[in-house]
Every structure is written in structure tokens, then in C-alpha cells.
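Removed from the display is one protein chain of the complex; every other protein chain stays in position.
Note that the chains take the letters A, B and C in the order they are written out, and that residue 1 is the start of every chain.
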Amino acid sequence: MPDTSCMGVKERYSFLDDYSEGAHPQLLEALIASNHTQETGYGNDRYSAEAKRNIRAHLGREDVGVFFVPSGTSANAISIAACLRPHEAVIAASSGHIVTRETGAVEASGHKIINVPPMNGKLTPATITKALDDNWHFPHMAKPRLVYISNATEVGTVYSREELAAIKRLCEVKDLLLFMDGARIGAALTSTRNDMTLADVLELTDIFWIGGTKNGALLGEAVVVEHAGLAQDFEFYVKQHGSLLAKSRIMGVEFAELFRGNLYFDLARRGNIAAEKMSRTIVGAGFALRAETETNQVFAILPIDLVQELQRDFTFYVWEKCDEDRAVVRLLTTWATDVAQLEKFNQTVLSWTR
Amino acid sequence: MPDTSCMGVKERYSFLDDYSEGAHPQLLEALIASNHTQETGYGNDRYSAEAKRNIRAHLGREDVGVFFVPSGTSANAISIAACLRPHEAVIAASSGHIVTRETGAVEASGHKIINVPPMNGKLTPATITKALDDNWHFPHMAKPRLVYISNATEVGTVYSREELAAIKRLCEVKDLLLFMDGARIGAALTSTRNDMTLADVLELTDIFWIGGTKNGALLGEAVVVEHAGLAQDFEFYVKQHGSLLAKSRIMGVEFAELFRGNLYFDLARRGNIAAEKMSRTIVGAGFALRAETETNQVFAILPIDLVQELQRDFTFYVWEKCDEDRAVVRLLTTWATDVAQLEKFNQTVLSWTR
Amino acid sequence: MPDTSCMGVKERYSFLDDYSEGAHPQLLEALIASNHTQETGYGNDRYSAEAKRNIRAHLGREDVGVFFVPSGTSANAISIAACLRPHEAVIAASSGHIVTRETGAVEASGHKIINVPPMNGKLTPATITKALDDNWHFPHMAKPRLVYISNATEVGTVYSREELAAIKRLCEVKDLLLFMDGARIGAALTSTRNDMTLADVLELTDIFWIGGTKNGALLGEAVVVEHAGLAQDFEFYVKQHGSLLAKSRIMGVEFAELFRGNLYFDLARRGNIAAEKMSRTIVGAGFALRAETETNQVFAILPIDLVQELQRDFTFYVWEKCDEDRAVVRLLTTWATDVAQLEKFNQTVLSWTR
Partner (left out) sequence: MPDTSCMGVKERYSFLDDYSEGAHPQLLEALIASNHTQETGYGNDRYSAEAKRNIRAHLGREDVGVFFVPSGTSANAISIAACLRPHEAVIAASSGHIVTRETGAVEASGHKIINVPPMNGKLTPATITKALDDNWHFPHMAKPRLVYISNATEVGTVYSREELAAIKRLCEVKDLLLFMDGARIGAALTSTRNDMTLADVLELTDIFWIGGTKNGALLGEAVVVEHAGLAQDFEFYVKQHGSLLAKSRIMGVEFAELFRGNLYFDLARRGNIAAEKMSRTIVGAGFALRAETETNQVFAILPIDLVQELQRDFTFYVWEKCDEDRAVVRLLTTWATDVAQLEKFNQTVLSWTR
């Protein structure tokens, strides 16, 4: 039995991130049900095969590569290493996860990141073009070859179909590959602002990934490789980066479950709805948002006193101070967000309404 | 419900490897029990903390670094990257896992492997000294700085305390670090040939790891870093290699369970006992072994006809042909090996006895 | 005899860069004089030994490492690789040579560059501190460990002793190494703005290099390593990067000559004086400078028509347009700048004075 002595202290409910809980119960049950079978390892188990079939069915394409890796950092580092030659660079927003939160993993595999300022968390044809214009002096400068975007972005915003298509068109003209980090692609594609399907994403990128960790799985992200040349040797990169699990069945079971029907999207939508509820309450109570709530991240500007009162029962990031009296806080919701806790949070906010 | 249609075909029982099954039931139950709690991520969950305490208790040392990573390849690549400067090399047996089965992951992080011929799967002071003698022409040659060994080795043999101590003494004299790949350290330390404890291994190496994947866990290996300088920044390497899981609790829960008592060693011993039973049956039936069975790997020389008969009900590696009539086969057993299937295998072998 | 047919066309005189000519005649003569002796290779020749003695005499220290490499990019890439562990990053101005003109060589050896905005081409304690404040979230962010500065900077400005000392003090407090790119250190230390000696630079950095290529040598830069731990294995890095020349005598001969007396500084001063003359003429003629001329680079704002007239006889960079009528041009002078050509240039400028 686990040592839970340290868990006896009063715990505050967490809105810190979207990976605080374990797996969605349906995934856990599938894991239990599969536990006794013997499977061949390293990606050749029957559950991974089913997971690939299920994902391909959602994509409407039988011929795309699907590869499971254990973490978002491995998904990004492997995908970028597979796309680039040693002298080629990737263009990313300076707020991008590969720039700010991956311990230089992209550089560790030898590649320069060309930073551009984010526009509402996003890249645009104009900012990409500016990066190309600034990186022209060959062979003295690394050659831009790949564009990295996140959807949802690090600030919770989503790309519209037209925005993504415009980037894709530019990439085709400029001979650039396009890569989407989909750690929160579920939240993006179930946003009320979204007008894309998973199949659209496939069509409008060369390679992207579907985040499991932040949407119901214990671990695992599914990298989808549309580009046949990239897909061919992709598993070598997965293995070389230490990301090909012997018991690949774990990720197989989870993704088979998430994509057999619409569970993946149902879970993501739940997180978005919780965020919207929280967001509306905050606005209704007369407080401002730092950014509009498009997915499962709420950035709210609250009085310091309210922040402190909320901190008695809840944990969340205090992003930055605005002035003497107010601070921006970041609140994350997920499929696992407790309805009663959310209600309690909202009531506390409302109790401050004048 | 999983699509099990493809599982309808008659399945053969597998002695192919030691990662065919899921988790040991006790680990799975702990995972279920822990699933609903909220934990901070990236190694800061309470289960990982308990797992570290439990492992340290087995080691008898409070001050060693313990880090969880998802795979053996990541454990090796990260540990070696942490030990070496760019111009430093690692000495390994040419049969070593890092040489033959990791897609050049060590080289991918920039380091040369100096190969030496294995002696019964092992390195010796003599073979290491030879490698040093051959790599002297500085700065034209990479500088040997690390020795990599596996226990149990890739052919199932184990190091005695004296063998390991002799290597350690040489390393100290020659200013070399010593690293042990413990993918099968459980099997090694519960071998009837073994005379070491886990604490001995700590004392006689600078860094080693405890394999979970091949001994009851769904995934995960625990890297133990005795060397304080190495331990200090080790987590950066874990993160940079994409091996720091957001839901680090999964590995925490499993290792907490494996090392609360002696479960880890009990499971490993079970695999060894099954291998010994199989091995004795084979010898008793008049067939030879290619190598003595010291852990959970059996290398047997069997008539081709017997091999074919066994293949009707079982899967295993046919390692190489000896001559027209005989082949070497490799058979692996584990904590999960089915007693009835083992008995059936043994009966088939015995039925061939003249 | 060289094919000079293509050289028959009227050639314009170049103020494009500071590496258009061959070697200073004194170096060439030394090269000729040394040509027939037999020398041991790979850094062990007698000329390299003398060059090191001569440089150390200028530094007033016998115990520092001195290493010759063929190019500025190799000097930077090797020095940075020697300073950093895989998870450590270097802080540099976004205008730094390693950021903008080395094809991602720093990233190719695995390291992240943290960009900060330049202040008059320079880093300051404030901008470095900001970079540290932004890169705190360990182990998710690469660890800042090294500060890269250029003196003279990419825009021709120089550090005062106090400016450098302030950066050094911050580095010591924050456990950062300090590295100076000295491609144009000669120009910097002979600037009328300079108040440092080469020995001061040694004292106030951990590692720096003395550029030969841009100050009279055919090729070669001398990396000076004050930090004993860094110096110990430095030659391995030089060799691994392909920068340890078999006939190391070439660089040895040149640097022995440059630092036997004050030739190195005399040559650099000549370039600065030519720039100052040009700069004063431009200002005297009523035109503005984009930046004050501190070393051998002149950034002038000239009427487009004048630019075009000058381009009939001279080549130089048109840096950027200011408006419809004016552009910024960059003009470089050196020890080899032809007095008559400079005079002709200046006369053309003066002829435009109203």
C-alpha cells in the first residue's frame, strides 16, 4: 500500500496544469483488460496496430505514418531531427514550447531555432516572411527549412483553417516544411473558435502530433507523418532518442481507446467547457481577462486580495503582477476537472462582485 | 472494447523476451489506486518521492541521486551523455547493448564507443587495459573516460563481486568512471552465482540503473547516481532527452511498489528459477547448452527437428545454426512465465530423450 | 603563373571587409624564411612554441593556454563547446557573430544561444541579468553558463575596462564563464576609446581569442584560455573540430611575428586611423554617421547620388536605405588600406560639400 502519510495534510485543488491526474478511467480499464496478453514489443503489438487504424480512420487516410512516443519534448525533438539536415533551421515563435521549455532539446540535436515574435501566440505569413528575409546570407546563415507552430498555442489561442492554410501556402512557395505541436490539439479542435477537423490538419501540415498526456492518457503522444519520405525511416529516430518503448502496448492501448470513437474529442471539449464556465463567471463578476478564453486556459486579471483568498483552497499560477492591486493568474481545466471544485471556485469569485 | 479479432488465431506461447506481458498485478493495482489523486508533475509527485526513499533504503544511502526514465536506451544515452565531455569515449564490449541495439544513440550524443571483445559477455581489467593501451595518442584519439558494463550481460552471465571490484580498482587508478547497465540487474542479483547486493553495486560503480521494464513494470528504469557531481544536473539531461514525463507518477508508483519490500527481487528470482528448470530439463534430456544458465536466459543446442516441434506451440529466437542437424535457440523466462506452459515445453523436450 | 585574364577588367578598390588582402609582408617573409626547415606537426613545431611565448609575454602570464585555429567560426565553436555541458546555454547579443553569421555552428555542437538585445553592439549587466531572470525554470530550460561578447563589437564599438569589469563581476556572482570573441581585438585595443591592455582582457575573461585573419595574417586566430580546467583538454576540441593543422607552423610563424614586438597593435592602429580619417572627412563634409567611429568600421549616412558616384571607383556595403534620398553604407579599413585610394575616396566625398 502506498505511503500516504504525507497526503494527510489538507490539499488544495489544483488548476495548475492539465496533467495532474492519472488516466481517464476508460483507458485504465483497457490497460487492465490487456495486461495478461503476450505482445511483441517495440511498436509491433496488436494494440498499437489498432490505435494506428483508429487514428487513420479519423484522418481518412490509410497511408500516413503514425508513431507513438512518451512525451511532448520527445515528439518535438524527434520530429524536428527527422525533418532537418544539419545546416537547416526551424522557425518558431519566441513563446514556443521548443524555445522556452525543452532544455535546448532542439539545439541538442544540432539545430538552430529562428525566433519570431508571436502574434496572439501564433505565427503568421508576415512574421515567417520576415524571418526568411533576415536569414538570407548563405552559407553564413543556417537555412530556414521548417516552421514550428502549436495548436492550441502556449497562450491558449487556436488557428483558424484560413490562418493555417495561409501559412501552408507560404511554406509551399518557400520550400519549407510545416510542423504542428499538438500537445493540446484536442482542446484546439473542440474550441468554439475552431473550424478544422483532424483531417484538415493532416492536409495542411507535413507532420504533426496528437497529445495524449494532456488529454486523458497516462503518457504518450502520436506523431502523424504525412510526408512519405519522412515517414519511411521515422522509427529509427524514435529508437535513437530512447523513445521506442519495449512495452509499446501501453501507448497502443490508450490511443486505441481514445480514437475508437470520439473519446479524445469528448474529453478535450469537457476541459474547454469548464474553462468557458470559469471564464464567464470571472467576466460576469466584473473582472477582465488578459486574453480571450479559446481553449482550456484562462488568463484572468484579479485583485490580489481575491487571488489570496482563492489560494486558500486552490493552486494555480500567478503569471505576473499588473500593478499594486492586481495580478494575472493562469487557470487550467481538463476532462478531470471536478465540477464541485469548479463551482466552489466560481462562487468565491462571485462573492467578490460589487 | 479492443478489437481482438486478430487475436482469434491460435497463439503460441512466447519465450522470446522478458517484456511480452504487461505489469505485475500488484503494480497495476497501485496504479489504479493512485489514479484519482492530483500530483505535481515532472518528477515532483509524491509517488516518485516514495519510490526514491524505498530505493535508497535498499541502497543504505540517503544521499544518492535517483532518476526515472522510460526506457533502457534513454537510461544509457542519458547516463553516458552526463558522464562525458565531447572528446571523451566510453569503453564497451562489442556485444554491449549500446553497441548493437540502440541505433547509435551514444554516437548521436557525440561520443565514440571503444569496442573490446567480450569474455563470456563481460569486460575484464585485461581487456579494459588493452583498450587504454590502444587509445593513447592524444589529442588525436578520443580519451577513454567511462567503462560500460551490463549485469546480467547480454548473454545472461553475471559479474561476481570480485570481478566487479577488480574493474572498479582499475577505473580508480586510470581515472575512469564506471557505469552499469542494469536492464536485468534483478536477474543478476538473484542469480545463484551472484554474491553482491544492490548496495555493493552502488559502492563499486559511479552510476548504474535498475531495470523496471524487464522485471514487472509497464515501463521505467531507475538511474542511480552515486557521483555527486553527476547527480547535481542530471535532471536537465533527462528533460533534454525527452525522458522527463509530465505524469512522472506512473514510474513513481511502480518503483515505489517494487522496492517497498523485496518484490523486485522476488520477481526476478522467479524468472531465474523458471530458466533453471528449463535448463536442467534440456541437459537432463541429453542436450547441450551453449552457455551455462546463470539468469533468465537459456541458450540451448537442440536438434532442428525438436526446434520445429517446439515452434508449433512456442515462439523463441533461433540464434544460429550449429550444423545441418542442430541450432542454438534462446529462451527467456520471467516473473510472468506460465507454469503450465513451461511444463508443456519441458515435456516436449523430454519426449525426445533417447 | 596564375591565370590573371579575368583580372584585366578595371577593378574597383574595396572597402568591403578586412580580409581582402593577403598577409602583411613581414609575415610572408617569415613564412618564406621558415619554409625549408623540418618541423614536427600538429602544434608541436618550434614556431608555434615561439608564438606562444611571445603572446604570453604580452599577457604577462606564463601559465595560460594558447591554441591556434584556422578561422573565427572554429575559434568560437571550439571555445564554446569546451566551456559548456550539453544542457548549458550561452548568452549573446542578437547581433553577435555566433548568432548571425556562423551557420548555426554553436547549435550544431548542441548548445542553445539565449539572445539579448544589443546596446550599442554590447551586452551589459542589466541585459545579462534579464536573460538570467527569463531562464530560471530548471530543468525545463537550458542553464545559462557562458556569456559571449565581441570586442570590437559587430558594429565597431569597444568595451571600456569598467564595462568589461562590471560584466565580469556579475559573471562571478552568477557562476557564469565569460568569453570574448576577439576577431577585431586589435582594433578594439588600439581604439582611441580603449583603456585596456591585452593583460586586462585576460584578467577579466575566462577565455578569449586574438584574431589574426582580420589583422595581417593569412589565416589563424589564437585562443587564450586562462581557466586551467578548460585549457587542460582544449587541444582535443581543436583536433575534433578539424582545426589542428598538420603544418601548424603556418599559424606559428605568423603569430610569432605579430607578437614578437608590437606589430599586431601597430597594424590594427593603422586601420583605425584610416577609418578616423575617412570618418572625419564625411562629418566635415556635412554628412552624419549612423554610429560613432570607434575602430575600423565607418557607418555613414550618405545621399544616394553620392553613394552611386563612389560605387564607380569603390566597393562597400550599402547597409540599408534611410529614406528616398539617403542610405547607410559600411566602410572597412585595415593595415593594408591604400593611402592614395583613401584620399581619392575622401576627395569624392568632399567634392559634394556645399
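Here is the rule we go by: a contact is a pair of C-beta atoms (placed from the backbone, for glycine too) under 8 Å apart; a residue touches a chain by one contact, two chains touch by 3 or more.
Remember, it's a predicted structure, so these values are computed and weren't measured experimentally.
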Notebook entry, point to check: Relative to the complete complex, which of the depicted chains are touched by the chain excluded from display?
Noted result: A, B, C
Checklist line | Listed residues C:Ile149, C:Ile250 or C:Val349, member touching the removed chain | finding: C:Ile250
Checklist line | Sole contact to the chain not displayed, among A:Leu16, A:Ala30 or A:Ala81 | finding: A:Ala81
Next item on the list: Pick out which of B:His111, B:Arg184 or B:Lys247 touches the chain that's been left out of the picture.
Entry: B:His111
Checklist line | Contact footprint on chain B, counting only the chain that is left out | finding: 86-87, 89, 100-104, 107-113, 115, 137, 139-142
Margin query: By the contact criterion defined above, which parts of chain C meet the unshown chain? Give residue numbers in ascending order.
Written below: 1-3, 6-7, 11, 13-14, 16-17, 19-23, 25, 28, 30-41, 46-47, 49-50, 53, 69-78, 102-105, 108-109, 213-214, 218-219, 236, 239-247, 249-250, 253, 256
Item checked: chain A residues that touch the omitted chain in the full complex -> 42, 81, 85-87, 109-110, 138-140, 142-143, 233, 235-240, 244
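Rule of thumb we're sticking to: only the chains that are shown with their structure count from here on.
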Next item on the list: Provide the C-alpha centroid distance between chain A and chain B, rounded to the nearest whole angstrom.
Entry: 33
Checklist line | Sites on chain C at which at least two other chains make contact | finding: 86-87, 109-110, 139-140, 142
